[in-house]
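Heads up, one of the protein chains got dropped from this complex, but the rest are sitting where they should.
Per-chain numbering from 1; labels A and B assigned in written order.
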Amino acid sequence: MSTPLEAPKKKDPQKRSTVPTLPPLGRSRAALGLTVAAAEGRFALQHCAECGTVQYPPRDACGHCLSCDLVWRDTETGGVVIAETRIHASPDPYFRERLPWRMGTVKLDAGPIALAHLHGDVARGDRVRLALHLDKAAQGVIVALPVERTDAMEDDPLMRSLTAHPRHRRVLITDARAPVTLPLIQALQKAGAAHVFVGEAESWRRWPGRDAIAALENVSIMPLDVTDADSLQSLAGEIGGKTDILVNTARFVRPGGVLGSDTVFARDEMEVNVLGLMRLAQAFGPSMAARTADGANSAAAFVNILSAHALSPDPAFGAFAASQAAARSLSQTLRAEFHQSGLRMMNVYVGPIDDEWHQPLPPPKVAPQALARSIVEGLVEGREEVFCGDVARDLAERWRHDPGILERELTGGGA
Amino acid sequence: MNRRAYDGAVLTAPVTIPYQRYSQETAHWWIARGLRAVLDRAGMSPRELDGFSVSSFSLFPDTPVGLTQHLGLTIRYLDTIPMGGASGVAAARRAARAVQAGDVDVVACVAGDANRIDSFRRLLSSFSRFSMDAVYPYGYGGPNANFALLTDAYMAEYGATREDFGRIAVAQRDNALRYPHALMKKPLTMEQYLAARPVADPVALFDCVMPCAGAEAFLVMREDEAERRGLAFARLDGTIERHNAFPDDPIQLRGGWAMDVDELYAMADCGPDDIDLLQTYDDYPVISMMQMEDLGFCAKGEGPAFVRAHDLTVTGDFPHNTSGGQLSVGQAGAAGGYLGLVEALRQVTGEAGPTQVEGAGRALVSGFGMINYDRGVCSAAAIISGVTS
Partner (left out) sequence: MSVLTDMATALASGAVRVVDLTHRLDPDFPVIVLPPEFGQCARFRMEEVSAYDHRGPAWKWHNLTLNEHTGTHFDAPVHWISGRDVPNGAVDEIAPENFIGPVVVIDCSQGAAENEDFELTPAVIEAWEAEHGTIPEGAWVLMRTDWSKREPIDYLNMREDGPHSPGPTPEAIQALLARGIRGFGTETVGTDAGQGAHYTPPYPAHYFLHGAGRFGLQCLANLDQLPPTGALLIAAPLKIKGGTGSPLRVLALVPGDRS
């Protein structure tokens, strides 16, 4: 079993915060397939479309039949550790700070040999479950995990470096009024979050549910309005240095296409969903990015919730979908900017949420509780692309397969 | 089909440019010194040279093509051997064929590398695509970690102990004390070996080579040319070379030699018992032990017993890595792939001086190179026999 992670002590104010370093960042184009799969929490390897050989490390041609038709497919996760080592010396600054480092050789049931990070609870001879995780450089790496859950396995230092687990971390949720916020607070606390700050815009407006949140322990409601840079700056000045995970639940959505709708709602959608994200990132991003190596409660993730229609619009929510596509694009730039620090930019794609704005829509709709679970699971697993609910998963799958066909299907061309 | 002998082509003029732990000089400088020294030994001017074979990791942005202009060589045979520890044997066998065929008269085979502070880390970072994609991100232990895994698996499979590997390292240090160019000049005891600080379990400090700068060189020419110049030389009795052997072995417990060893001895018309000394590629003791097995000196898995049963020093019953090997001399980049062959040439031509093995007539030199991902990809071996003038 892993040693349970103790709650961090208060920081010595005379000590310099550790400057984040990254593990090796460079990858070939082919190897980026691992990163894509890791971001989504899938264990996918290259398969030869002609002969079926499973390949690792990633290649540009099949090592069995020389076909160049290689596809990334989810792959069976079993394997056996056939050799292990504990590295005591490394020229790399990131690993030097973390020595000794365990890794091993794993024979995959699927065929290939993988050098992999070893979870503390596995050793040579053990059967293991392989997983792809994003490392601090936001590149996909293979991890050999115990087949069965072991005690406190997520507290293993390796896992802490590969995930954004809420345990002992302080979380800021940006919109107290969002339906997902209360279940999200509860799920984060269950996962061990130390404190949850909840942003409240327009505190001059009473709203139901405030008392329920205000009554929770280790939860503070703070003034925050993503459309108001001043409020963000003030709050960042107050809690920016202790925000380890930020979950942006602020969202403005109105139904309607483009021709029949005015631009006032569209502007609000852009203000909240796009520029709000940008303002949040500007206010909180730099201080979070500076604290990604700050011990057990280091800054870990910036989470944004997107409609799955960020990928391809639902014409019934035309301007909203445009705001989601814009927000997705911004998040991708932010991801690139955060990656230099090891801060994770997690996008949670969700189908229609069971809220007032999707009330007339038929099921399936995503319950706020389910969205909350997906967010926490994404943090626990350290993902960057999370698809919550059947609609989002299905849409993403179709989008990956053929964005053109998906567009035609969604815009009325499909049978 | 029976392979043709290398009749008429010989190896001569072994040269070592003394190694330095760190040096501000470039690979060009080290290679120039190696080339100059090898030509001096043969009494040749650079204008007479018509063949050049180069191995180096640190020439960037140049290649050996750039070196011809840089060094003022007008040649008709140019080769670059990027096989790391297998480079020496590979360079020799290619050059010998070219000389034998009359494509070239004399080939200067030179390996050399620079070692500035931090250049090892930089070399690693651009070593191979599989390393970049699938090795460095996992702790960045470099070759130490790779060989730690092989050693771990070998120990688990065959019951080898750290002490068994220590016998190889300690014997080589003993040899190095005689060798003037070794960087490691302190005696090494088994106690010190076992107590060394861990590097990547089960590999510890004295299982690892020390990266350094240096150069090694020799000439390949027609036998009559060597005689004309009054040079002691060695004949190439047999060679093998193999890349990416046994790809389905889950972990490398044997090298390419195991595929080709019968052919090696058949070509040389001898057997393991006829070998007077062995030069293995020793970036880690486990790989030397594997070569002893794969080259037929003992059965697979009997390496530990073999090293327990033999004295591996210059004066022992099984002289092995008589200069001290890379473990005690240092690893000067690609020159590490020449070290064994150059020393073997000195041995079989009676020019080894303080490390000379008595009655050394025939040597087996083996090379191993390039951890591309999880194992060394290149293997090569040669049997040479000396002819003294």
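Rule of thumb we're sticking to: a contact is a pair of C-beta atoms (placed from the backbone, for glycine too) under 8 Å apart; a residue touches a chain by one contact, two chains touch by 3 or more.
Keep in mind that what you see is a predicted model, and the values were worked out from it rather than measured.
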{"item": "Shown chains touched by the chain that is not drawn here", "value": "A"}
{"item": "Contact with the hidden chain (one of A:Asp74, A:Asp151, A:Glu238 or A:Asp262)", "value": "A:Asp262"}
{"item": "Sole contact to the chain not displayed, among A:Ala152, A:Ala229, A:Ala316 or A:Ile405", "value": "A:Ala229"}
{"item": "Absent chain, residues of subunit A that touch it", "value": "202-208, 223, 225, 227-231, 254, 262, 264-265, 268, 356"}
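We adopt the following convention: only the chains that are shown with their structure count from here on.
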{"item": "Rounded Å distance between subunit A and subunit B, as computed from the means of their C-alpha atoms", "value": "49"}
{"item": "Residue ranges of subunit A in contact with subunit B within the complex", "value": "23-24, 26-28, 30-31, 34, 56-58, 63, 82-92, 94-95, 100-105, 107, 113-117, 124-125, 135, 137, 139, 141"}
{"item": "In the complex, subunit B residues that touch subunit A", "value": "120-121, 124-125, 129-130, 132-142, 144-145, 148-150, 152-153, 156, 197-203, 247, 250-251, 373-374"}
